[in-house]
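Of the protein chains in this complex, all but one are displayed in their positions.
Letters A and B mark the chains as written, and numbering starts fresh at 1 in each.
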Amino acid sequence: MISNTSREDTGDRPIPPTSVPKRRRERINRRVIPGFGLTMGFTLTYLTLLVLIPLSAVFIRTSGMGWDDFWKAISSPQVVSAYKVTFGVSFYAALTNAFFGFIVAWVLTRYQFPGRKLVDALVDLPFALPTAVAGIALTALYAPNGWLGQFLYPLGLETAYSTTGIFIALTFIGLPFVVRTLQPVIEVFDREVEEAGASLGASRLRVFFTIIVPALIPAMLTGFALAFARAIGEYGSVIFISGNQPMKTEIVPLVIVKFLENYNYPQATAVACVMLIASFVLLLIVNILQRWTESIGQARS
Amino acid sequence: MAAILSRVRHDTYPKTDNAITEPRLIRWLLILVAISFLGLFLFMPLVAVFVEAFKQGTKLYFATFEDKYAVDAILLTLKIAAISVPLNLVFGLAAAWVITKFSYRGKSLLVTVLDLPFAVSPVIAGLIFVLIFSTTHGWLAEPLKEYNIRIIFALPGIALATVFITLPFIARELVPVMQAQGKDEEFAALTLGAGGWRTFFTVTLPNVKWGLFYGVILCNARAMGEFGAVAVVSGNIKGRTSTLPLYIETLYNEYNGVAAFTLASILSLLALLTLVLKNFVDWRVAKSRNNQDLNLSLFTFPPFTRPLAALPHEHPCPQHP
Partner (left out) sequence: MKIKKTILLSLALTLPVSPLAKAQDTLLNVSYDPTREFYSEYNEAFAKHWKETSGRDVEFEVSHGGSSKQARAVIDGLEADVVTLALAADIDAIADMGLIAKDWQTRLKANSAPYQSTLAFLVRKGNPKGIKNWDDLIREGVAVITPNPKTSGVARWNFLAAYGWALETYGKDEAKATEYIRKLYGNVPVLDSGARGASTTFIERGIGDVLINWENELLLAIKEGGEKFEIVVPSLSILAEPTVSLVDKNVERKKSKEVAQAYLEFLYSDIGQDLAGKHFFRPSNPAILEKYKAQYPDLKLFTIGDVFGGWGPATKKFFDDGGVFDQIYLKQ
């Protein structure tokens, strides 16, 4: 029960990959299970109408611009500064989540304490809570006159209307990703390996850093990348708490909205184009990381 | 309880074995760190919503629901969910079927496209529909004017943006479940002469029902809570195109904090209900696994932490006698 992918099933019922040629296997497969044409047709039509055609609108609009204009649009100083804010703060938020998310995942899977199940259940909250609600709630907490803000501001911690505010919002929305990616990996981590290490005389600290951490790194990176990917597109929760100052606390999605509201469609679509490509690349990286995680899982089992 | 314990393997180990756990002090320290972190970022915002909503008493809380526009916003949000969830439900079933039951080239690409709406910024999700359906400069401006059809700044546009944002949810929940299920049972049913639809409804669907259920409630929560994409295409007409999250923002801007947080508390309750149902599903699955010894491990990954594109390309064909 290491994971629920079909690779696991192959472990139980190994099929020599060469026994049936790939093409033939595909054909057998398609013949036995019905509905390939119907489901494939429907899936492709749906995705084309709702995802591909709409997204292509961005690229087609942009392609009318000419390379020079495009470059000017996506490299204007305000846009560049917004990239820095978005990618920079998203990075730190994801890093924070990777660190604390690891502790949370570890605590939730390895230790017993009262209220553990409740805490575990609430970790998913940012998935289910609307971003606008998160935005006004975080602002109510962290504004200078907010519950926490009133104690933090005297200490010199400007928790709202600053990059710190953006950081808080992005940490909130990315929180479940690292925890939920690590949890199953920690859960199934083979304790016999830890025991072996310990019986050979390694200290707990050494076991932790030489055996456990390396095994968890791929999952941690996956969680990090997912939290990062989610953070760079975030809008709803950030705008309430960020301050929205050009060159300082403006995130890329807000810059796009601002261009839109000034009837500057070319620049809005050009910047959207850059963000779409960034999202796509991130997705690919996540997929590669995920395969890495799985291959390690397989090698271990 | 036993069911849950059996799922977590380490519970069978003696807990006092110092060789494979940390000293008590470290353990409590880590628990403290974890709880403080979650407290600061998760629980406090949630508590803040309810405290702010009830700040001036329950009477004012319930007075919010006498506001006609608030009721309209709730109804619109329900309508949007009623349109987008079933659409994505049908799509999710078809996509999961085609992804898990067959092998073909380009599957990796297919699942990456399926993942896209998750990675795309909601603002861009709104923008694309403006680029297409704007009646002044969109692709379809001419025919839209000719037939006097309104897409953006009306219900269809809001529904479209919501469908886009929530598109992968159900499919993503179903794929791992169908994958874990394998194809043996369908093969058996088909071999015994059942038709395709019958096999689907009597074999596949019962097997994936809990995954499907969780996908639906999650999709629903997201559909009702979407803000960024809807803000771009809504026009924010009170009572007509103002959804619940947008109306919350409006109220917040009208110096009506209590009403804003009251409506926010409804959406928070919905989120909490979603989590409760999720845990109920977890519990049901654990129970059924225990009873029938099914090798199912549902929801070890939550939504979105398992990218579909990373699924194996090769799906071994089960052996037939």
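One rule holds for everything that comes next: contacts are C-beta pairs under 8 Å (C-beta built on N, C-alpha and C of every residue); 3 or more make two chains touch, one makes a residue touch a chain.
The model shown is predicted, which means the values in this text are computed figures rather than measured ones.
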Please work out which displayed chains the absent chain touches and list them by label.
-> A, B
Would you mind spotting which of B:104, B:139 or B:283 touches the chain that isn't drawn?
-> B:139
Touch criterion as defined above, residue of B:27, B:238 or B:284 at the omitted chain | B:238
Contact residues on chain A toward the hidden chain run 49, 76-78, 139, 143-146, 160-162, 239, 243-247, 258-264, 267
Name every residue on chain B in touch with the hidden partner chain.
-> 83, 130, 133-140, 143-144, 147-153, 155-156, 235-240, 250, 252-255, 257
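Here is the rule we use: only the chains that are shown with their structure count from here on.
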Counting in whole Å, what is the centre-to-centre distance of chain A and chain B, each centre being its mean C-alpha position?
-> 15
Once bound in the complex, which stretches of chain A touch chain B?
-> 1, 3-7, 9-10, 13, 15, 17, 20, 22, 25-26, 28-30, 32-36, 38-40, 42-44, 46-47, 50-55, 57-58, 61, 100, 103-104, 106-113, 117, 119, 121-134, 136-138, 140-141, 147-148, 168, 171-172, 175-177, 180-181, 183-184, 187-188, 191, 194-195, 198-199, 204, 207, 222-223, 226, 229-230, 232-236, 252-254, 256-257, 260, 265, 268-269, 272, 275-276, 279-280, 282-284, 286-287, 290-291, 294
Complex interface listing, chain B residues touching chain A = 8-10, 13, 15, 18-23, 27, 30-31, 33-35, 37-38, 40-46, 48-49, 52, 90-91, 94-95, 97-98, 101-104, 108, 110, 112-124, 127-132, 137, 139, 160, 163-164, 167, 176-177, 179-180, 182-183, 186-187, 190, 195-196, 199-200, 218, 221-222, 224-228, 231-232, 245-246, 248-249, 252, 260-261, 264, 267-268, 270-272, 274-276, 278-279, 295-298, 300-307, 309-312, 314-319
